[in-house]
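For this view, one protein chain was removed and the others were kept in their places.
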Amino acid sequence: MGLIDRRMGIFLAGLFILTVAIPVGNLLIDGKPVPSYLVSLFGKYLCYALLAVALDLVWGYCGILSLGHGAFFALGGYAMGMHLMRQIGDRGVYANPDLPDFMVFLNYSELPWFWHGFDMFWFACLMVMLVPGLLAFVFGWFAFRSRVTGVYLSIITQAMTYALMLAFFRNEMGFGGNNGLTDFKDVLGFNLQSDSTRAGLFILSAIALAAGLLIAKAITNSKLGKILIAIRDSESRTRFLGYRVEEYKLFVFVVSAMMAGVAGALYTPQVGIINPGEFSPANSIEIVIWVALGGRGTLVGAAIGAFLVALTKTLLTGWLPEAWLFALGALFIFVTLFMPTGVLGVIESTLRRKPAPKPTQEASV
Amino acid sequence: MTHLRSYLFTVLTCVAGLLATMATAQDFDALVASLPDGNFDDRAAVVGQIAASGDDRAVGLLEALSDGELQVLKSDGRLVIVTDVKGVDIAADALTGAEAGVVPRRGASAIRVNNSLRRTIGAAIGILTLSSPDPARRLTAAEAAFRAPDPDQLDLLQTAILDETDPRVSAALKSAIAATTLAGDSTVADKLAAIAILKTQANQAALGILTPLVAAPDAQIAAAAADAVDQIERTQKLWSGAQNVLFGISLGSVLLLAAIGLAITFGVMGVINMAHGELVMIGAYTTFAVQEVIRNSFPFLFDWSLLIAAPLAFLMAGAVGVAIERGCVRFLYGRPLETLLATWGVSLILQQTVRSIFGPNNREVGNPSWMSGAFDIGHLTITYNRLWIFVFALAVFAILLFVMKKTPIGLQMRAVTQNRAMAASMGIRTGWVDAMTFGLGAGIAGLAGVALSQIDNVSPNLGQSYIVDSFMVVVFGGAGNIWGTLAGAFSIGIANKFLEPYSGAVLAKIIVLVCIILFIQKRPRGLFAVKGRAVDG
Amino acid sequence: MTSFRKLLIGASLGATLLSSTALAASEDGPIKVGVLHSLSGTMAISETTLKDAVLMLIDEQNKKGGIDGRMLEAVVVDPASDWPLFAEKARELIEANEVDVVFGCWTSVSRKSVLPVFEELNSILFYPVQYEGEESQYNVFYTGAAPNQQAIPAVDYLMANEGVERWVLAGTDYVYPRTTNKILEAYLMDQGVAAEDIMVNYTPFGHSDWQTIVSDIKTFGSAGKKTAVVSTINGDANVPFYKELGNQGIEATDIPVVAFSVGEEELAGLDTTPLVGHLAAWNYFMSVDSPENDAFIDTWLDFTGNDDSVTNDPMEATYIGFNMWVKAVEEAGTTDPDAVIAALPGIEVPNLTGGTSVMLPNHHITKPVLVGEIQDDGQFSVVWETDGLVAGDAWSDFLPESAVLTSDWVDLKCGNYNTQTETCGGS
Partner (left out) sequence: MSVQLSLDGVCRSFDGFKAINNLSLTIEKGELRAVIGPNGAGKTTMMDIITGKTRPDEGEVLWNQTVDLTKTDEAGSARLGIGRKFQKPTVFETQSVKTNIALSLKEPRTIWATLFHRSSAAEDARIAELLDLVKLSAVADWMAGDLSHGQKQWLEIGMLLAQDPELLLVDEPAAGMTDAETMRTADLLRSIAGKHTVVVVEHDMDFVRALNCRVTVLHQGHVLAEGSLDHVSANEQVIEVYLGR
């Protein structure tokens, strides 16, 4: 089957319309039918969607349930955040040309070594992919080689993100501690506060999401993709066919981590802050919920899931600030119990005409 | 005794620096009346005089004062002692003790005391109770004298120790005398003797008194003190290792409690039970509710509150657990990852429910008397609540072990979890067993809540703060093996506490997490993995 | 219906909802007051009461006929202790709900995360919590204590009245304790305290196992010099901390603990009997004796309908901030942000401790500093207070990099004016 099947086509079309409609509605049409904050809000959703796609790639297709994908997202976010911090230059409250405010404040004499280079945009972009990729590689190299699987893998990924969270909370780490990185001014000279920059970031996120989807789709369509599914269904069988399972897992894990990193990098400038909270295990669990809710192993479904949950959260925290947790919790339970194939699955099965007739006994003998 | 009392007077008079030798009741009333005026120092002087007056009401009054019960009625400016009777403030005249009725909210203002005044009062009461017939009071008196050594009391203490019969009291008096000697200007010989006494005591209090003496003008004393300090510090170092183990064990037992319920629902049943923390929370809130009832209706039962709460918490959390199992988990067997999502939803709902019932704030859960305070073994300080939590954790573990291994229901549980189909075909009502198993796990989580309410916040966030650690413990120990959970909890606890002094709390935790990750590489199935011929095809 | 249609509908749903509410607000409609406090998550413990406090104040104001006949209307949202969500919700309040003012935030990070939003959309935020200072922003009014309105007086008290010579600075590892401790360290050094007599310790949020640290404090305190603990430990971690103190038998008469983040609210979760005598420094205590306070407490108890509910310092700060805003709006005769912001400095309102607080040009206020000792009924009894009101100082004089900075939004129109280079940095 081709890269863009019906499902993907419809989604990309929808995404495209959104990508045109929102900026136009915000910038060109006067009276702003689309208020500015909706732009960055939807931009945020798109980043979440990309993150969900990344997770679906490893979980849905290779059976690796990572409860630590938030870590890769956050690392990407921090990499970008560090660039934005350097961009502030001497416009910080202490007006220090090279040191971000929090460093001045913690009496750093000069920039820590790991902050060097982040003043260059290309370097930051590189790190956005490299750092999460590297972490994923090291972690995966150990875990997959020693055949840690199932729940055990999930829990140690959780341990990973938890440890990182604690680490980033420490002010000694040189990442701004609990406050994280914030008060960004501009990126590549564009003022982050301006509507046009926001629209630009939004479009960028949309493009990134589309790209992420297509890459993921390409991978899953290839023979390698089939092998991933084979691994998911019967790991040892795949081994006996001569495939080095750990290599495949590692490959897809790293790719996914990089995708998550990109999502984080786009997320940071749009929400204007990156802080250790992003590492919290709860966040990573939420990602899993997006994927499950949208439809595991469908890529598009994952994106939709992320979008729906994030949207619901936005609306509910405004509508029923006192009781939204009830609604959200109930939603999760409902979906897991009554929509095992996720929202997308339900939608499609209602649309799809009867599936191919099941094999009958006489046919099989 | 009478001899001592007359002696007391003479001493006290100089303590208070009173000119008059005999105080009369009138003066006493006047003194008490003058308490509210002036600043803390004035008040301190008055306290001294009250103590010196030798009036029988002195002790009661001073205690009321230091407890902030001595208050001035806003209505008529009368000085009263206010006592809380079942949440109602009852006033009684400070001097005559006559009933003064109920005090309306903010109807009286307490006479202010601060720490230094409280110390003065403590010392004064000390002097007055040094000859009390009750040994406990004499003991506190002696300890007070030790804490606030006052050279003028030296003779008094020495007289007291002569006709002291209770060994503990006389021991306390001995160190009190030593401390007092060092504080005053006694002879070098006496001081050296005193130092020797404190040296044998070898605790931090002694250290506190001796350290400054190292800089004493007299070379002999300085040397002796230095030697003593040095020796005490060495002994303390020696014991610090043991202290760490102790801390580790107590942290371990907390982890064990938090995780043990999960060892059933997750470890044995394979349900990734994200609502586990909330079940613990339910246990804690049950404890709170029980204590509320007791506080309001049967205060005398307070010390029993935990014992009453435990079974209730078990049932409460257990019931919720069964509800969760019947309500959603049972539709998800064989889809462990889906259980993660559903139970996550459940946990959100439970949190918010508790928040809307009990409010978002922390709730007060009191320590019963037998769980407050600490005692020393050698130079180790063991706090009672930690000790009891340790005992409690082991007890829970033992019970669980017994249920799983020795009872028919336990047998059925193991059967169902090992081979559902087979168990079913052998006529076991698997559905019922599942519910019971999950209920058991949940109930035990509830029990944990009872214990944790003693050392941590009782707030809607209680659960969240334990969930990750719990999973770590179970996985590290090896899912499906409750012995593993035991070993896991204590090894993590102790490792943590040994790292903490060097790396600090946060880094210690990080290091432990990394170690767990690496350890899982070595043993992908945890500490107590289920070994044998791997049977996957 | 197809996947993307659903998606679009979801989106437009959000858009329409959020913008539809926007139509309501205008000059003659009700004045909208945004409330941005976490009602769920870790901070709900502290912030929920502030939400109620604002609602109560709005109630009271409306009973008085609102402001110039315009009723007040609260718009409550739940940022769920999620810092990025704070920024998002702030946007929603200002852009979609078109609120005229926002009362909210507790943690420094939540404030930091909403700052750019208020700056960009030029709205007003009243921040009611004691904080680390080192900040003064055109759109923000800080009605909580700056470090010089809490930490330093408390330390002075301990040195003068308790003769403390040895200090443990224990805090949660985030910016408020770090700043406060930095300032205190500098200050103590000035006072001639030796470096080895200061022990600094940081713990993570919600730290619950205090055995090691408390026993360290015990050891540190047994050096013969009078020792005190200055605690900037954050809300949640306090209960286990004090429980451990009580159990390891550290009494206030031996090693007093003075806390800057422990108020009546936190004590409500504790049996305070073993803690009697430990201290806290605030600008308000529920036990304060003043007619305003009595009245405030009565309305609060009626509002909550619970006789056991307590009031605390951030509530007073909210109360002061709210009244200042009301006065400013009345003075400006409009809710237009710039007009109100211009009107605010110089506004005077009575605080609950019997004095009158003034909004200063640096957007901080004057307040008295009170030191109270914990009582066995979970209340504080004031043992010391500054004789006058202390002016909040945005930029601490004890930090070299900020000593040169000053903030004045009236004349200099700058939040971080460098008095040496005579330039307005960071703008």
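To keep things simple, chains are lettered A, B and C as they appear, and every chain counts its residues starting from 1.
The definition used in the following text is that a residue touches a chain if its C-beta (ideal position, glycine included) is under 8 Å from a C-beta of that chain, and two chains touch if they have at least 3 such contacts.
As the structure is a computational prediction, the values presented were derived from the model and not from experiment.
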Where A:8, A:41, A:65 or A:227 are the choices, the one touching the absent chain is A:227
Per the whole complex, from A:206, A:219 or A:344 the residue touching the absent chain is A:219
Absent-chain interface residues of subunit A come out as 219, 222-224, 226-227, 229-230, 233-234, 236-245, 247-248, 251, 358-359, 361, 363-365
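The definition used in the following text is that only the chains that are shown with their structure count from here on.
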Among line, ring, star, complete and other, the chain contact graph is complete
A student comparing A-B to A-C should find more C-beta pairs in contact for A-C
Distance in whole angstrom between the CA centres of subunit A and subunit B is 44
Taking each chain's centre as the mean of its CA atoms, subunit A sits from subunit C at a distance in Å of 34
Residues in subunit B with touches to at least two other chains are numbered 351-352, 464, 506, 509
Contacts with two or more other chains occur in subunit A at residues 166, 169-170, 322, 325
Interface with subunit A, subunit C side, in the complex: residues 1-8, 10-11, 13-15, 17-19, 22, 39-40, 76-80, 82-85, 87-89, 91-92, 95-96, 107-109, 112-113, 115-117, 119-120, 134-135, 173-175, 178-179, 202, 204-205, 399, 401-402, 405, 415-416, 418, 423, 425-427
Counting only contacts in the complex, subunit B reaches subunit A at residues 266, 270, 272, 274, 328, 331-332, 335-338, 340-342, 344-349, 351-353, 356, 464, 468, 471-472, 475, 479, 506-507, 509-510, 513-514, 516-518, 520-522, 524-526, 536-537
Within the complex, subunit C is touched by subunit A residues 7, 10-11, 13-15, 17-18, 33-38, 40-42, 44, 90-96, 102, 104-106, 166, 169-171, 177-180, 182-184, 192-193, 271-273, 275, 277, 300-301, 304, 307-308, 311, 314-315, 317-318, 321-322, 324-325, 343-344, 347-348, 351
